[in-house]
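One protein chain omitted, others in place.
Chain IDs A, B and C follow the sequence of writing; residue 1 opens each chain.
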Amino acid sequence: MAIRVTVWNEGRHEKMDAAVAAVYPHGIHAVIAEGLKEAGYPVRTATLDEPEHGLTDKVLAETDVLTWWGHMAHGDVSDAVVDKVQKRVLNGMGLIVLHSGHLSKIFTRLMGTTCLLKWRDANENERIWIVEPGHPIAEGLPEAINLPKEEMYGERFDIPAPDELVMVSWFKGGEVFRSGCCYKRGSGKVFYFRPGHETYPTYYDANVRRVIANAVRWAAPVAGPVPPLGANVQPLEKLD
Amino acid sequence: MAIRVTVWNEGRHEKMDAAVAAVYPHGIHAVIAEGLKEAGYPVRTATLDEPEHGLTDKVLAETDVLTWWGHMAHGDVSDAVVDKVQKRVLNGMGLIVLHSGHLSKIFTRLMGTTCLLKWRDANENERIWIVEPGHPIAEGLPEAINLPKEEMYGERFDIPAPDELVMVSWFKGGEVFRSGCCYKRGSGKVFYFRPGHETYPTYYDANVRRVIANAVRWAAPVAGPVPPLGANVQPLEKLD
Amino acid sequence: MAIRVTVWNEGRHEKMDAAVAAVYPHGIHAVIAEGLKEAGYPVRTATLDEPEHGLTDKVLAETDVLTWWGHMAHGDVSDAVVDKVQKRVLNGMGLIVLHSGHLSKIFTRLMGTTCLLKWRDANENERIWIVEPGHPIAEGLPEAINLPKEEMYGERFDIPAPDELVMVSWFKGGEVFRSGCCYKRGSGKVFYFRPGHETYPTYYDANVRRVIANAVRWAAPVAGPVPPLGANVQPLEKLD
Partner (left out) sequence: MAIRVTVWNEGRHEKMDAAVAAVYPHGIHAVIAEGLKEAGYPVRTATLDEPEHGLTDKVLAETDVLTWWGHMAHGDVSDAVVDKVQKRVLNGMGLIVLHSGHLSKIFTRLMGTTCLLKWRDANENERIWIVEPGHPIAEGLPEAINLPKEEMYGERFDIPAPDELVMVSWFKGGEVFRSGCCYKRGSGKVFYFRPGHETYPTYYDANVRRVIANAVRWAAPVAGPVPPLGANVQPLEKLD
């Protein structure tokens, strides 16, 4: 069965900043969605300024994997929507958090830490090394992804140690960063992927698109057992 | 330098339930504190019904490791105090979460998941197996800790996979449970330890006390680097 | 593309012990293979007493995932074959190690530890709890798998902590065991799955078959980058 993706975007930079609109005239979400459609997924988009940020109960119920890009307006995302997204993740929905989404309410809530980092916006070369070549998210990738121009994010990145660390970035200015981080939370999976500053054409890059498409497949829900969380249970009957 | 411990207890069951008061006449905190004093730590206690729950800025600043027992009144812990405890943990304070503290605000916030489990209160035998005998928390322990009477907690326990899983419990009624779970969050360390229902004399048990004392030593703050979280940084000067 | 499975079996107990032959008249491998064929995989089998143990270069080259059952004759497996299997795993082939295969040359070599455990063969009830319900290997399973009669394996199991711990067993006699353990080694994936003593009909159990089929899918090779291991490399050309 096809994995249904919802691409969520804050969508504010594109409206307020000509430099961003020049790169993403129809919004960052349109370009991420385009990449995922090319990969064969049924995709819809949702943005902050739609009612309920476009994430109605119906939309969430029909979403297998949600991608999240936000930056300047994390505080405008309603707590009620974050509650619902968190619940869906814990019940199995995949979540792909992109770039400045590291400070989104949903990501910091799922991590339990500040998720702060150091940064520099200086048109700087990034090289994303694949440190786990056998991981499903590494499929079809070269041993490193070269992005000629990106914003720098540097360690210390205040996250829990990833369950699986798939990628580490090198920046010309002297820093490193854990760029591809896998987590299981509840019955759901979360992948954080670093690149994607709004002024660079990162989401047009074929390898970046490949990573996001692979991550969607990796994060898709699994029809595993649904444990009776919080239940007061009886002893198992005599077993032999 | 001595590791300064604060033993926090909700302290309500002991006042309301004669059966609990019979086991812990001066409160659960008094018995946990007694064990830690015997292990050589300077210890103070704090309880829910003190001003600021006994966790003033001064107390938190003077606490290296905080132990947490709560059950019936998680909702009465103020968010402001939880904010401060979380911040201290991320800045390096150790946190030992005991038994029903799995549903405390501070633990669920640091985990990002529901932390729910299944349970049964039936005077039931628990055997806590040490699965990592080389871990500092295993020091001085036998290969299993036998508790003749305890409440059962069973999997699925809805937590992130521990960074280190040190103990797994067996229950006579048929369940297993990840009973000794280590996490790093920010610069701090968190240890969840399962046993300790309020109607059983668990915190008088020598091995249980040994676990808590070992966990305090493991969770003590480390004088590591203090990274400039959130800083906009310049490229490193030319390095060679 | 279909995942090609080779089911390897020592195959000695079945020839020497009527009680085993009664349960597995055509060998344990025949029954494991039957389960995997029903799950849709192309399957071949190989056994210890075939030339090169049935694992010729051609067979290994055509194997995406290898399952391994052995017990009484680990020492009869040639080091040359173990070398080749290890190399294939590190290059991406999946490996599913079953039950007493914990002491096989290939598993202990990939783990680097003794892989010893404690045990008891006493017709004993085992209950395998799924502790990670969102893991691909948990697909389609109930929250616990009940096996009325099995051999007991108990902790301490001397393995490296699994990258992902999916299942924990409860035994009626008082022990627990890490029963479903995922590892990445090189570009390959390894899954250890506990049950399967030769005198019990474990590999006819629908849930046990489901686990093995799921594990094959999880362990299948990924077409990721092939890193230039051991290479003396030049600095990357000027990048911006």
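Structure notes:
Throughout what follows, a residue touches a chain if its C-beta (ideal position, glycine included) is under 8 Å from a C-beta of that chain, and two chains touch if they have at least 3 such contacts.
Computed from a predicted structure; not experimentally measured.
Within the full complex, the residue among A:A80, A:A161 or A:V226 touching the omitted chain is A:A161. Note on the undisplayed chain: of the listed residues B:V7, B:V31, B:V85 or B:A138, the one touching it is B:A138. In the full complex, subunit C contacts the hidden chain through residues 86, 90, 109-114, 116-120, 122, 124, 154-156, 158, 160-161, 163, 172-175, 183-186, 225, 227-236, 239.
Listed by residue number, the positions of subunit B touching the unshown chain are 92, 123-125, 127, 130, 132-136, 138-143, 146, 148-149, 163-164, 172, 184, 186-189, 221-228, 236, 239-240.
Seen from subunit A, the chain kept out of the figure touches residues 127, 129-133, 143, 154-157, 161, 164-165, 168-171, 174-176, 178.
Criterion: only the chains that are shown with their structure count from here on.
Taking each chain's centre as the mean of its C-alpha atoms, subunit A lies 31 Å from subunit B. Shared contact sites, meaning residues of subunit C that touch two or more other chains, fall at 127, 130, 132-133, 143, 164.
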